[in-house]
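Dumping the structure here so I can ask a few things about it.
Shown here: the complex without one of its protein chains, the others still in place.
Up next, chain A:
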């Protein structure tokens, strides 16, 4: 099977493509023989496909570990297999100008490494150098359930391999309580701290600029800034689907029936926040069942069960891929299908297996 990765939006550091301008209609970036996972920082892109990690965009903090300041096209990060020959990459993650890779290998202890900027403690290691460094996580007897980072804080859900203990571990910017109330007012945590331990299953975590939302089997755990009402997401009945993600200052979710938002989730980002956005707003209750939600800094992509893609939110950089730069307040269908979607900082990515989806 051949997959084509297409992208649109802000391309100021070639995080999307080797061309020199923003991209307002989805454009071909690279072909892959397998599915992909995508992670985006402020100006860099990571793609994991079939045990290889590829990077593009800004390397000004060495977040791609390559020799140049800017990497103009998705380039395989061969230093990973050179430095860690007994491991293969299995997960990727990015914060503003820092990259993370989980490496696993037969009979090897898993490693979670960071590379790039250490500003606000993002590297998760004390006195981080420019070179890749493993972060101290208890991976010898835990596995990673889910991870999230987008701005300056990183949160991981771990489960013990031999019992029902779940832990939430975090590092990075902390001042707004995004790493739990216990570390509010601390500027940042430079190394991983256990933020929560529970026997209640933890399913997923999503991070905004200064907020964190954890989906537990019991309810939602919300930490950090609520300046725009971004934490005011109601409980969803347990039998219902819940898909959700955080914009920088808001939260978007699908409760199995309708798509909702609270806080600031995109369109007209320069406008002053009004009181009504602090309570849940219905975005649409007439969409087909949603399979995947991809939430970027100020825009959202969603994929329905038949791989149709809808987009909405801020569009100043053409990141909705609609061929124009007008913001969209309600989801609009794009004429492409996707098996995977991703939204970053004014960037959008779709992976398609449909050869007729061309640009």
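Here is the rule we use: a contact is a pair of C-beta atoms (placed from the backbone, for glycine too) under 8 Å apart; a residue touches a chain by one contact, two chains touch by 3 or more; residues count from 1.
The criterion applied here is as follows: contacts and distances are computed from a predicted model.
When the unshown chain is looked up in UniProt, the name that turns up among "Diphthamide biosynthesis protein 3", "C/H/G cyclin", "Cytochrome b-c1 complex subunit Rieske, mitochondrial" or "Vacuolar fusion protein CCZ1 homolog" is "Diphthamide biosynthesis protein 3". Of the listed positions A:138, A:187 or A:288, the one in contact with the omitted chain in the full complex is A:187. One of A:12, A:90 or A:136 touches the chain omitted from the figure, and that residue is A:12.
Within chain A, the residues in touch with the undisplayed chain are 10, 12-13, 15, 42-43, 96, 119, 151, 173, 175, 187, 248-249, 269-272, 297-298, 314, 316-317, 345-347.
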